[in-house]
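Step one of this worksheet: look at the structure below.
Complex shown without one protein chain; remaining protein chains in place.
Chain nomenclature is as follows: A and B, assigned in order of appearance, with residue numbering initiated at 1 for each chain independently.
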Amino acid sequence: MKRAPLLLRIGVLCYVTALIGAPLVFLFQQAFRRGWGAFWSALHDHAMDEALLLTAKVALIAVPLNVLFGVGVSLWIVRHPSRFSRILDRLVDVPLAISPIIVGLILELAYAQNGWFGPALATLGWHVMFSLPGIVMASIFVSLPLVSRQVIPLLRILGDHQEQTASTLGASPTRVFFTITLRSIAWAVIYGVTLTLARVIGEYGAVLVVSGNIALLTQTLTLNIGANFDNYDAFQGFVGSVVLALMSIAVLLVLSIARQRERRRSEYLA
Amino acid sequence: MSISLNGITKYFGSDLVLSEVSDEVPQGSLTALLGPSGSGKSTLLRVIAGLTTLDAGHVELNGRDVTDVAPRHRNIGFCFQDYAPFRHLSVFDNVAYGLKVQRVPREQRRREVEELLGLVRLEAFADRYPRQLSGGQRQRMALARALAIKPEVLLLDEPFAALDAQVRGELRTWVRNLQRELGITTILVTHDQTEAMEVADRIVILNEGRIEQVGRPDHVYDNPANEFVQGFLGPTTSLDGRTYRPHEIELGLTGDRGLPVRITDVVRLGFEVRVVVEDLDGASSWVQLTHDEARQLEPRIGDTAVVRARSDVLILR
Partner (left out) sequence: MVYLSLIVMIPLAALLTNACDGGLASFWRAITQTEAIDAIRLTLLCSLSAALLNAVAGTATAWILVRDRFSGQGILNAIIDLPFALPTVVAGVTFYTLYGPLSPVHVNVTGTWIGITIAIMFVTLPFTVRSVQPVLESLTFNAEAAAATLGASSVRVFRTITLPTLMPSILTGTGLAFARAIGEYGSVVFISNNLPYRSEVASSYIYSLSTSGQTNSAASVAVLLLILALVLLGVFNVTATRMARRRA
């Protein structure tokens, strides 16, 4: 049964085209319907540029932090199994099931001016709500498990014989980590980083609550798009959307390559 | 390099895995650590390598106490049962790894790796990746990689277990010859007694964390120290209070002198014929016959017969 029934193939292709393909094409069409000139000038809209800058800043802080955390916690959970690490494993996966609005809400409850730690942090000059730290925290929360969910299963399959062998060959623990451990999980990490980046750049609900959506100050690109639509400037919103859609497509490409590379390496493990 | 093991004891939680294990491994020998699963043989190997800590006892390599020394300073070569290839590196880079750690200059490194690849006959595969190699090839790569750092001791953990029968046989012979040629002290862990007998200069038999017997293969086989060793190294038959191996006994016609038995199976193995018999108490063992003997006696399943020690064996004993 090497070929699926033709009807099934057509059915699925129609479904996917209608659900995913058509909106994507439509999106591009809407952004360019006034021509290239209008598109380029819309790209230079002040509010959108500020939003782009903010999004970039957030990504630059949140993504590396989460990658460090993700790799570290994965190694800990797999290489030091205990009841504690099992709890840790579940805990890290929690953000996946929480609505982004709720994420924003709980950060507010904990760290706003009238929240638990708000006043304490304020004395240190740290404001969470309506400012960068809050947006960063929200982004970290929603993308927390994305790296570890890729790395943990791979570490489990790989085992640690490679590392032990390397140490008998004379390598110091640091050297073993960089030349063997990291490199053997490389593609899984890349896959996770890419998903994290996409999630951080694309987060909407959580950032909406935490940032207050103040144009030019605390508005990320996603918030900017939403705001434009609310203000009936659909065209501007679509221009921003195209920027993000292009990012998404780039993400898909990287994911595809990473998936292939990792599979090729693991060919005989299965 | 000679290895000295003194009173090695190891617990995993509350399980005693190794109990007062002591042995002197002579320089240049190939010693097999033989035993059933759970006997502690792999653990002992890892203790010698420093990959597992011990709770009591000492390990000495060439007179130097290495009990508290990290694996990377012990100058040993270790091969895991799964060969643990570095998947992300080519065969060449795998073998070169230890040399790189030692900061051997590139030109010299290249020469040494090529020499090693030639030794294990993997020259053509230098640029391939482990996933493209067969099991036997990966095994040879793992060996070359371990030998690259010129270790004074080679430790192999069930190196042939994952291979199919034919490759296993070829590789066994090849490894034994290589070891003889290089003269490197080697310890090999196995659960297969045939393998140990075929390959090793001396066998250390382990059971439940204790050494049962140490000696040359033929010596241990003919003079087992206790029941366990006897049973483990091969099937035995008890006659007149003494035990004999299948090749030491013969089949006779019913009524003749000897132990009465019933034939339960006849297996023709190409170079020998194995007759499986059962005595009156239900104990089963087998008799090894030559083709001629089998043709003369014509043993059939269900027949009765007798079993006795061969006359030349009795004389020797």
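One rule holds in what follows: a residue touches a chain if its C-beta (ideal position, glycine included) is under 8 Å from a C-beta of that chain, and two chains touch if they have at least 3 such contacts.
Just so it is clear, the model here is predicted, and its values are computed rather than measured.
**Q** Give me the visible chains that the unshown chain touches, in label order.
**A** Even though it is not drawn, that chain still touches A.
**Q** Quick one: say which of A:Leu60, A:Ile157, A:Ile214 or A:Leu252 touches the chain that got left out.
**A** A:Leu252
**Q** Would you mind spotting which of A:Ser74, A:Gln150 or A:Thr222 touches the chain that isn't drawn?
**A** Considering all chains, including the one not shown, the answer is A:Thr222.
**Q** Which residue among A:Leu60, A:Ile101, A:Ile157 or A:Leu217 touches the omitted chain?
**A** Of the listed residues, the one touching the omitted chain is A:Ile101.
**Q** So one chain is hidden, and I want to know which residue out of A:Ala42, A:Val58, A:Leu75 or A:Ile140 touches that hidden chain in the complete assembly.
**A** That would be A:Ile140, which touches the missing chain.
**Q** Which subunit A residues touch the hidden chain?
**A** These residues of subunit A touch the chain that is not shown: 1-4, 8-9, 11-13, 15-16, 19-24, 26-27, 30, 65, 69, 73, 88, 91-92, 94-111, 115-117, 137, 140-141, 144, 195, 198, 201-205, 208-209, 222-223, 225-226, 229, 234, 237-238, 241, 244-245, 248-249, 251-253, 255-256, 270.
By our rule, only the chains that are shown with their structure count from here on.
**Q** Would you mind pulling out the distance in Å between where the CA atoms of subunit A average out and where those of subunit B do?
**A** 52
**Q** Under the stated contact criterion, what part of subunit A meets subunit B in this complex?
**A** Within the complex, subunit A touches subunit B at residues 159, 161-162, 164-172, 175, 179-180, 183-184, 186, 264-268.
**Q** Mind pulling up the subunit B residues that touch subunit A in the complex?
**A** 49-51, 70-74, 76-78, 80, 82, 84-88, 97-98, 101-102, 129-131, 145-146, 148-149
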